[in-house]
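Every protein chain except one is present and positioned as in the full complex.
And then subunit A:
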Amino acid sequence: MIRLVDVRVDVPVPAPTGGRWTSKTLLQDVTCELPERRIAFIGANGSGKSTLLRLLNGLMPVTGGRVEVDGLDPATNGKAVRAHVGFVFTDPLSQLLMPTPIEDVELSLRRVVPQREQRRARALELLAERGLDRVAEQSIYDLSGGERQLVALTAVLAVNPGILVADEPTTLLDLGNRLRLRALLDALPQQVVVSTHDLDLAASADRVLVVAGGRIVADGSPQESIVFYEASQR
């Protein structure tokens, strides 16, 4: 269970007049529990969606309030939380740390499969499940955007996290790859929390929250929240 209680996130920014630093509020008064299997956060650029998602695995600390992931605080139990929460970034190149897909998946498996040969075999097996075995040895720079995102997802899911958090995972993908990734996310056994501009992806969630100005301004069924969001953008 993901729980946010009265969460506030402030960050230091240079003052407009120069010289001194001031504070900018990215999130405030955020309180919610997220038990549903599929949850989507939607909102305009700069609304605070990504900041909110980054709280869930300790990438961003809170300034006030608290975050709990299955009873654990990401700020004080980051290691335990990150073992349970997989995170997928918008740009897979930000996330792929090794030159080839198989090496990147092997990197994820180092913690759970000590033997090199077994690790390699398991990595190849995981890539094959996503149809990526034919590109396993290719440079990540030679892969398409869709293939990179699938590799990034495979590397994150390799350690079987209980929760998958994905920050705008379809933003850089063409329609075909968006559809493919959407189907893949929907088939996962994990709880999936996404932030997205893809309203079709949001429509497939069990619950959609709208973020604006660092606050949750709507929270309900996909239909209700998407209608609210579209109306707010006109």
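By our rule, a residue touches a chain if its C-beta (ideal position, glycine included) is under 8 Å from a C-beta of that chain, and two chains touch if they have at least 3 such contacts; residues count from 1.
Keep this in mind: contacts and distances are computed from a predicted model.
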Among "YedE-related selenium metabolism membrane protein", "Cardiolipin synthase N-terminal domain-containing protein", "Energy-coupling factor transporter transmembrane protein EcfT" or "Aspartate carbamoyltransferase", the UniProt name of the subunit that does not appear here: "Energy-coupling factor transporter transmembrane protein EcfT"
Chain not shown: contacting residue from A:11, A:97, A:121 or A:227: A:97
Chain not shown: contacting residue from A:5, A:34, A:75 or A:107: A:107
Of A:41, A:87 or A:228, the one touching the omitted chain in the full complex: A:87
Sites on subunit A contacted by the missing partner chain, in the whole complex: 57-59, 78-79, 82-83, 86-87, 89, 91, 94-100, 103, 106-108, 110-111, 116, 119-120, 137, 139, 141, 155-156, 159
